[in-house]
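Quick one: the structure is below, questions incoming.
Of the protein chains in this complex, one is absent; all others appear in place.
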Amino acid sequence: MRYIPNTLTDRREMLSSIGVSSIEELFADIPAEVKDRFRPLGIAGRSELEVASILGSMANRNKLADAVCFLGGGIYDHYVPSIVGNLVSRSEFLTAYTPYQPEISQGTLTAMFEFQTYVCELTGMEISNASMYDGATALAEAVLMAERIRKKGVVAVSRPLFAQLRRVVDTYCWASEIDVHEIPYAPDGTTDLDSLPEDVSAVVIQTPNAFGVIQPLAGIKDRIGDALLIVSCHPLSLGILQPPGAFGADIVVAEGQPLGLPMGYGGPLLGLFATRKEYMRQMPGRVAGRTVDVDGKTGYAMAVQTREQHIRRQRATSNICTNSALCALAATIYLASTGAAGLQQVAELNLEKAHYLADGIASIEGYELTFSGAFFNEFVVSVPGDAAVVHDRLVEAGFAVEAPDGLRSLGVENAFRLAVTEKRTKEELDQLIAALGGVR
Amino acid sequence: MSTIFDCRGDERIDGLFPELDVPARRVEGLIDRQLVRTQPVRFPNLSEPQVARHYTALSKLNYGIDDGLYPLGSCTMKYNPKVNEDVACLPGFTGLHPRSDGVRSQGALQLLFELTGFLRGIAGMADVSLQPVAGAHGEMTGMYLFRKYFEMRGDTKRKRILLPDTAHGTNPASAAMAGFTVTEIPSDASGRIDLGALEGELDDTVAGTMLTVPNTLGIFEESILQVTEKVHAAGGLCYFDGANLNSFLGKARPGDMGADVFHFNLHKTMSTPHGGGGPGAGPIAVSDVLTDYLPVPRVLCKDGQYELDWNHPDSVGSVHSFYGNFLVAVKAFAYILQLGDEGLRAVSENAVLNANYLQERLKKTYPLPYDELCKHEFVLSGKGLADGVSTLDIAKRLIDYGVHPPTIYFPLTVREALMIEPTETEGKETLDRFADILETIAVEASEDPQLLHDAPRNAPVRRLDQTQAAKKPVLKYPFDETPLA
Partner (left out) sequence: MTYPADYRYTKDHEWIQLQGNRARIGITDHAQAELGDIVFVELPAVGASFQKGDNAATVESVKAVGDVFTPVAGSIVEANGELESSPELINSSPHENGWIFVVEISDPAELEDTLDAAEYELFASGK
């Protein structure tokens, strides 16, 4: 057993000092009936070499090399600078525990403080927590928080939300007995502002939304009474877009994967969560605060822990215990690497390349942009004929493109969604355009 | 320690991304002016060496498992095997988009399917969901399943969850998130759940129990079969918190004890790294009365082909964006594959051996509230060591000796609690040294207690003023203040 240092001699000595003659005596407290029912898995152990080989084969069965990625919907094929993985894999970060003993966790805590600062700057909000599991649970927890504050028993959700966000919000709301009303969208793909509800705990808007369309947020806060405005956004887009905080959002959440995390088949991810200072005590999740030690030296410790489960138990703001610490560190290092200028640059690359592709496709006969609203790096294209046929042809031609089903469930027929990142070259974009041009 | 924002970085530094290769259009031409950011973000622009230095320096202020013992009770801080890290970094896994179609994701789906099978077998239960991404998340999901179960039966009275006074804080918090109220059941003099008190509470308003097995005192509930029988007979369900699985891995299964939901902590029992507070993974195993309600999507295998399975109309829905923390699942899968049955058994045998060895030695110096053979962890008390010396003082003094303190002030039923869990990845030498240090600290406590009160002295910072941190929270870099000295 490579991970067990005890030798046979050690074991014998230890048994003797405990005063038992066998290991089995240490398991006498488990009822015999239970031990008798035990069945092993039926697998022998393997060497490290074999394990590496088996996993290598499994990874190779995911055919990536031959597909150019145009998939999006909250998770994107962004470039992760080498320094991110390099620093994050340092064992002092990777194998450390939650920073309950702050004196020997200043690395983790300082990074958390930096992350919180980055999130506040990006979103234009006053305070942020140190991350949640992912963008979907962050949104669900935002809804629960709004309900705790306003107690109306109902929230309104804009219809063009990514499917995975809506599913999780619906599940959490079912359990908390919060009704979910849907706000329809207008022909240009934005939320129908004439259908904003009254008397709800929160109004949830995603921007850019599930159609890739950027939702103008100006004036929405004034039209929803005392409901909290919750905005779910794309963190990279905030390199060029005005952040939700500037429009009076009360809670801003996001999926942070675009900030230096691999796609990883959907996990681990990173939930960003930011809100107003006045709601600090209602905010879920852990948070790092600055303080001083007995010598007056600046240091960081977990702050306002009385919101959390280990103190408040059933009256905690949330049950969350782990967060996505290492992923938050990766995002922090990513933003340290890009800096303000690099973030703006990568956001512009996304914007320009997406528009280049959109223009190219729209110039093919029969194809058009489904919605007229402005977009960032994702857009929906209406196709002539059956979108499923077009989709299959593109897949055959070596492009990873999402099936049209998701859009159909949002009431959009014969269309599919494309995402473009800084990794897509002009050549790849031209090839996609050519492939579509060849499909009748 | 200064932050990244204390680094000056006004000038733009290029080189991460290439120049635009398509004809450029002005941002203003593509997006309405009122949508465009007016206030630039105040991120410093830094060269790579500056970033490398800053975060390398931060890492050296931390303490990880590779640095030394981490005897945190209930956390199972075992060694994180490096091969697991390597396989989780394979491009075939990291570069896979979760919306990839089935043909392109067979390897990932196969891994999820096979891991589900392994965990089913380890739990001895009907089915498993890998979707919850943390133990507390698994608890919440389990509580959602309880709700769905009773909702489907039209049983609206069952709103109470019974749990012991030794329960971890996430248990009542998770129950509350699913709309349940909690009733605490006292422990008896042996630290075990008071069966009579439990029975007294069982009525048709009880949805079920949440138990940690063995409990947070490191003591196995020997009456567990009676507990689950009685709860089931009263129409309730049994939730088992699997945080302490390291104590009976390969020797017993929660399904054989009557569990209806059991959550795994892959970042505890299955060796995936803790990451400074996450990401972990909290898959749940369920009995056959709950399988219909598990979150979607699931993974099925048809004619050797793996696919995502959404066809479960009674599912509670989803609790995560996609399929759980896939890259964490990869590490756990590799771990189980490497250990095999013999290795899994060796884990619990050595974990329990190590804990009992330490307990036997330390009880000579520290009060041991429950003096009997323990499982993989045990609880000492710092009370009575010396006047005016608290468990907090002992913990901080341990830092001066280069050891991470054990869990302190938990469980709540033991005053000045010190919960110690060595895990199987520590050797006798390390345990002896740890015991030596604790014994030295005990002597210091009576002969020179100021050493403990002033501790730590050998850490990057000394004791922090948490009152100030709580009273006047500063939760982000104060750009508008004058820079710190």
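Letters are used for the chains, namely A and B, taken in the order the chains are written, and counting of residues starts over at 1 for each.
Criterion: a residue touches a chain if its C-beta (ideal position, glycine included) is under 8 Å from a C-beta of that chain, and two chains touch if they have at least 3 such contacts.
The shown structure was predicted, so the numbers you read here are calculated from the model rather than taken from an experiment.
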item: Touched by the hidden chain, restricted to displayed chains; value: A, B
item: Touching residue (missing chain; options B:12, B:364 or B:471); value: B:471
item: From A:312, A:393 or A:408, residue that would touch the chain that is not displayed; value: A:312
item: Interface residues of chain A (partner: the chain not displayed); value: 281, 305-306, 311-312, 315
item: Those residues of chain B which, in the complete complex, touch the missing chain; value: 409, 466-467, 469-471
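Definition applied: only the chains that are shown with their structure count from here on.
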item: Inter-centroid spacing, chain B versus chain A (mean Cα positions, whole Å); value: 19
